[in-house]
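Please see the structure below; I have some questions.
Only a single protein chain was left out; the remaining protein chains are all shown in position.
Each chain carries a letter (A and B) given by its place in the written order, and its residues are counted from 1.
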Amino acid sequence: MARRIAGAVVAVVLVAGAAACSESGPGGSAGGKAAKLGAGETFKLGVSLTFNNTDFWTSYISYEKQFAGKYHAKLIGPLVANNDSGKQISDIRTLIAQGAQALVVNPVDSAAIAPALDYAKSKGIPVVSVDVAPSAGDVYMIVRADNELYGREACDYIGGHAKSGTVAELQGDLSSLNGRDRSTAFEGCMKRKYPKLKVVKYPTKWDTPTATTAASTAMSTYKDLVGIYTQWSGPVSGIIQAERSAGKFTTVGSAKHVILVSNDGVPFEMKDVKDGTLDATISQPANLYAQFAVKYARDALSGKTYAKGQQAASGAGPLVTVAKNLEDPIKAPLVTKDNVDDPHLWGNQAGS
Amino acid sequence: MSGDPGRPAPPYVIEGVGLSQSFGHTRALTDVSLAIQPGECLGLVGRNGAGKSTVVSILSGLRRPDTGVVRLGGEPAPPVGDPAAWRRRVATVHQHSMLVPTLTVAENMYLDRQPRRTGLGRVLPGPLHWSAMRTGAAEVLREWGVDVDVTAPAGAISVEQRQIVEIARALSTGTRCLILDEPTAALERAGVRRLFGRLRPLLAQGVGILYISHHLEEVYEICDRVTVLRDGRHVRTGAVGGIGQDELVTAMVGPEDPLAGTTTIDAAPTPDPDAAPVLAVRHLTAADARGSLTDVSLVVRPGECVGVLGLAGSGTTTLADAVAGLVRPTAGAVLVAGVPLPAGRPDVALRHGIGYVPEDRHARGYVPMLGVGDNITMTITDRLTRYGVLSPRRHLAAARRLAERLGVVSAGTAQPVVELSGGNQQKVVVGRALARDPRVVVAVAPTQGVDVASKRALLGALDEVRGAGAGVLLVSDDLADLAIANRIVVLVRGRTFAEFVEPPWDREALIAASEGLGARDDDPPGTGITGGDTAAGDTTSGSTASGGGMGGTTGASAAGGTTGASAAGGTTGDSAAGGTTGDSAARGGTDEGGAAQ
């Protein structure tokens, strides 16, 4: 008898508990619209990132602090998910619980970010997505340079400076959108336009020692190696050293030089390009990413609206759409010896 | 040993004065003092929990006593943290194996003192000299008459061989003081004889020995004096010749204890010979590293206890394990109440009503960190659960009941079994076997390493179970255990060799039989044995004499067989192999009288 009562009580508790569960937390319901932000008024900006330990992102973080001051934003975070999309979702909830009025998010995964975007929307909090475009869910603006363009530019540079031979591609993490974009664009372009150059692919998952290993393997495997494309700046020093150790190092422009094209545009790359040890790099402007992420967040809270085709705030050209969201296509120039001294390049500016 | 009164006595080899030790709330030792003179063997006896192991740890330099002083050769002992200094002075052979199973026998012999090749003086010691290690170890073991491959890992040799290696290792350091803690626990009689043969010359050379054992007859044989501890206190010390066995037991157990003075159980009444057997073993053949079986058959009737006796390697443990389902026989069958058991299935055996008390309780008997309650009810958890959920109330009640029945002394049913004394641990193991009210209890060496009072309690429990109608198969070479048996079957080299049907048993006859010595040489090799074969070849089967004994033994022949030197009148059946039991006709012989070589 006691057993039966106990069972009934348990059942009631379970049902009640299930009923009490709901998607949104306390105070949740399609959130009411906050009042528009006045000029000069401060707002709270939550920041959710994937990484904080690559040169690009550490620079981004310090630029973001600067621009927060300029746009009167009080930063909450950055909270770092370390490549874990589950953690990112709870990071975003935490930021909202701490009173963020707008969010800047660098999604770990373009599809997995959707539930977090829906949640933010239900609370009436606008989101600006940085560096990665979500494939589902709504954001106010995407601030991102065209990663496929990176791949194409690298391809054109190498293709333009080598006639035939083997090119080693050190692929970034193919489970990230940026890695995939750069890789497929590079490979497609090489195949179409420079069929005489054979591409060999080495997956690296954004790990510097792995990339260095891959480069030295390529050097010893292919006698006709003419180019190396690394999708981020980390491995550059290691690759140059490996070339020296293998006795294959030559400066840019010499005969038998192995072309080295990199990505990111961090300060030491500028130096290397000037010194003639690095052929080219794509300057992904951490400063512009930071600046416009904060600015668009403020615009969202001020009630400003944008539309496709309209001039982008960064001046890079018209706004485009990516999966129903607007994107500001930040300009990421190719940097070679010719333009390496341009003071506007973020790598040349102090304070990185 | 004692010098003239005018000269001061030589310093004691080892001396402990006023030793006291507590572990938390438990007082293990209270003001215990003992001393060993050069060339003397001092026995240390006491029940489990009396404090013997603590004394051993203190005198070996493994533990610092709370109060008291240890002196070696008259000088204060080295501090506890300096094992090298202790090792030169005191060598201890512990109860638990102190060999490293993954290292070779040779290396174990020289653990931490491996021979080195020449190096560069004190600056750079030379590398280890492996071949010297091997030859040295082989030589030492050869002197002991043991054939062991010194390059085999120590975990792969048999239990007795391990013991011998440990003793040889202890003795090879050339110390003046030797402590032996239950050294004969796993040795058979020949091994014990060899050990004593080795100890005597050492004593003659002036080495002092502290000898701890539950086998009181050994203490009487090898020791000069004996010290009795009880509940952590010293009770008495005296020359071995001046204290009778009963007095010794009284001292160990305490005067108020009703168990004092009695060490035997009355022989059991004979069960009904026509009842259907509750356990039948038919033509069982099995191979096992511990001893193979060849075509062994026997039956156990309800209410009967059949003892099985044999040397190490004769297959007695294999027989028990095969019945319990732990060893897969290659031929033959085991039937419980007429139902054949599938081979190698201990769970099925359990369900059919077989309770098993294993040989090595540490390895197979109990789960050390689990409590008394959990261990003792392990075999009946299915009866304590409903819908797969274990009922704590019933579990506790069952555990308490079983623990009380066996008289387990513990701080409660939750106390981890590893913390109990040896006797109580064994009670838990036996309790577990009896928990399911088995039809057949198979017990292997159930009182090994157990104190006198616990022994009695354990044998009493087995006897009680037998009295309630179960059958008991009792494998043991402790003759005190076999006192509760109705019949004893002796195995030699895997075959049934002899059977004894009339209690009380003649120790010498039993021992002789277990060694394979037996009938008169004019007896035709015949069946002298119920349902079994004779031993191969060399000796004749059947009877052994009782030197003066009681009723004859053996060969109740089913097959009208011969032999039977029935002894009434006690003659000496000679054994063909020369040397005899009977000759020692004499009573008074010790066990060792038998099977003289």
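The criterion applied here is as follows: contacts are C-beta pairs under 8 Å (C-beta built on N, C-alpha and C of every residue); 3 or more make two chains touch, one makes a residue touch a chain.
To be clear about the criterion, contacts and distances are computed from a predicted model.
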{"item": "Missing subunit (named according to UniProt) among the choices \"Phosphate-specific transport system accessory protein PhoU\", \"Radical SAM-linked protein\", \"4-alpha-glucanotransferase\" or \"ABC transporter permease\"", "value": "\"ABC transporter permease\""}
{"item": "Contact partner of the left-out chain, one of B:V17, B:A190, B:L479 or B:V501", "value": "B:A190"}
{"item": "Interface residues of subunit A (partner: the chain not displayed)", "value": "52-55, 57-58, 61, 171, 174, 200-203, 207-209, 212-214, 216-217, 219-222, 234-235, 237-238, 240-241, 244-246, 268"}
{"item": "Interface residues of subunit B (partner: the chain not displayed)", "value": "60, 62, 83-84, 86-87, 92, 94, 96-104, 107, 111-114, 116, 125, 127-128, 130, 147-149, 151-153, 156-158, 160-161, 188, 190, 289-292, 311-313, 493, 515-516, 577, 597"}
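As a working rule, only the chains that are shown with their structure count from here on.
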{"item": "Separation of mean Cα positions, subunit B and subunit A [Å, integer]", "value": "74"}
